[in-house]
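As you look at this complex, bear in mind that one protein chain is not there, while each of the others sits in place.
Here is subunit A:
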Amino acid sequence: MPNIISRRDLDFLLYEMLDAESLTQKPLYAEHSREVFDQIMETAEKLGENVFQPIAALTDREEPVFNNGRTILPEETKEALDAYVEAGFPAMSFPEDLGGLQLPYLISQGVGATMGAANGNVSGYMMLTGAAARLIIAHGSDEQIARFATPMIEGRWFGTMCLSEPQAGSSLADIRTKAERREDGTYKITGNKMWISGGEHDLSENIVHMVLAKVPGGPAGVKGISLYIVPKFIPDADGNPGERNDVVLAGLNHKMGNRATVNTVLNFGDKGGATGWLVGEEGMGLAAMFHMMNEARIAVGLGAASTAYTGYLHALAYAKDRKQGRALDDKNPENPMVPIIEHADVKRMLLQQKAYAEGAVALCLTGARMIDDEKTAEDEAEKAHLNLLLELLTPVMKSWPSEFGPRANDQAIQVHGGYGYTRDYPVERLYRDNRLNPIHEGTKGIQGLDLLGRKVVMKEGAAMKALDAEIRKTLDEASGLEAVAAHADTLKAYWEKLAATTMQMAGQAAKAGPKAYLANATIYLDAFGHVVVAWIWLRQAIVAARAMEAGTGEQNFYRGKLQACRYFFAYELPSVTPMLELLATLDTTCMEMDEAWF
């Protein structure tokens, strides 16, 4: 695929590392086969190549326009989404009895990586729609599923997530949108929502807003939050979009990147109240939302990873083509200039991108496989183990690609020199697009608090033990393989140091208090993320080393994996050491900095 994502690498991850084929042994996925997966990936690849990527520059340039309560988007956005719907992608990971194709989540994420790399801003609408439908399926009534989720599974209606408000972004407990129960059992919704992606457009027949709101007089904080379905058009008796609901587009946000996904300010109830239907029970809104967060957060991480990936491939192609300078030991100015890929420093920048992008995609697909394993686990202990792993790794899968993906995009610009800084090349756009990812779906800071404040300490460190077991499995696999044995020793040392530091921090927490314990949670998240990604790189390297031993041809592909692993262990992993040293002391420099001293 032309600089979108490497299908060879996706196949490596899906089949050689994560053994997607074995999922077809499970009753849930028994209908499927490798051939079906391949064909689906093929269609995704073609759609990405012929429809999504070619319009990426245009959908960035032609930012959505606000016109009299409506959003005007370039026609190409709708054409691309129509093609996506027509190909049947919206239904891919839903259960068969709901009209879905019941594909493994892992395969749907292979598709997601492809679309994300081709033009994640346009495919973003479908990600939101899938999440909205999943939320209704998990917590809604059968009637709500039939009425609202089914048209989204079919791709006819799109969905949104309405959590944020102007005064409540990270602090969802402080939302103010009101939900008042009416006689007929529906609720009257009034309030203002901010930052709503896909909040108003003519791309679909209807828009299903999933809205967090509070019933007046209910408990303060998160316990007072409920979840409502608030459609743009209220479905009539036949289920078709009917009367216009009182949801008004108040304005658009003008963003740095991610422009094809229109971002809106929505007013609910300007004209007397929007009609909403309660999903599940009152007070359970945020819990319901978070239940769905694992998958949504992996999808955000994968979006960041694939945006990094396409930037890397663009930089790689550019570096092979651009001639500049000569070898350092070549003193003859008559000799022709060399392609910049021959310079060690340019190779360093490319390896860095390869290590980040491939590492991040591998991380998120590993998570996707865990979701499938959790869904299909036959014994409870196995299910609980996977659940713990996912709880622990979700903030990492969301944050690590979001942090290091944009850094890869930054290096893609650098490889392009001055040209990378212009709009004639896609790399500056990819950087702008990717810069969103550490902000939405829980900022990086919030993810750090989640990891250190909740996940590593939950159930007396049970999640850490679960990850320990997984890492030890990998270390055992590596022990007999000469090509990776040294990396295994290194990972073991770092993992043990990370675990020890975590214990040290926890040991001081009671005395120092939560503020000091959590003051450097973001740094902990970075250190933790690097160790986890080192583990993911070792897993890739083990597969590559075995394939090389088996002499399966394609030596270059596998050597590339081994070299990127070596790069990660030599250039990246050591950055964890000073972080852990700082963390172990519960350093309070930042916490104690007084506002007045700035």
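The rule is simple: a residue touches a chain if its C-beta (ideal position, glycine included) is under 8 Å from a C-beta of that chain, and two chains touch if they have at least 3 such contacts; residues count from 1.
Just so it is clear, contacts and distances are computed from a predicted model.
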| item | value |
| --- | --- |
| Per UniProt, the name of the complex member that is left out, chosen from "Succinate--CoA ligase [ADP-forming] subunit alpha", "Cytoskeleton protein RodZ-like C-terminal domain-containing protein", "Cytochrome c biogenesis protein" or "Electron transfer flavoprotein subunit beta" | "Electron transfer flavoprotein subunit beta" |
| Hidden-chain contact residue, picked from the options A:Ala80, A:Leu101, A:Met194 or A:Ala545 | A:Leu101 |
| Residues in subunit A touching the chain absent from view | 1-2, 7-8, 31, 33, 35-36, 38-40, 42-43, 46-47, 83, 86-89, 91-92, 101, 103, 553-554, 557 |
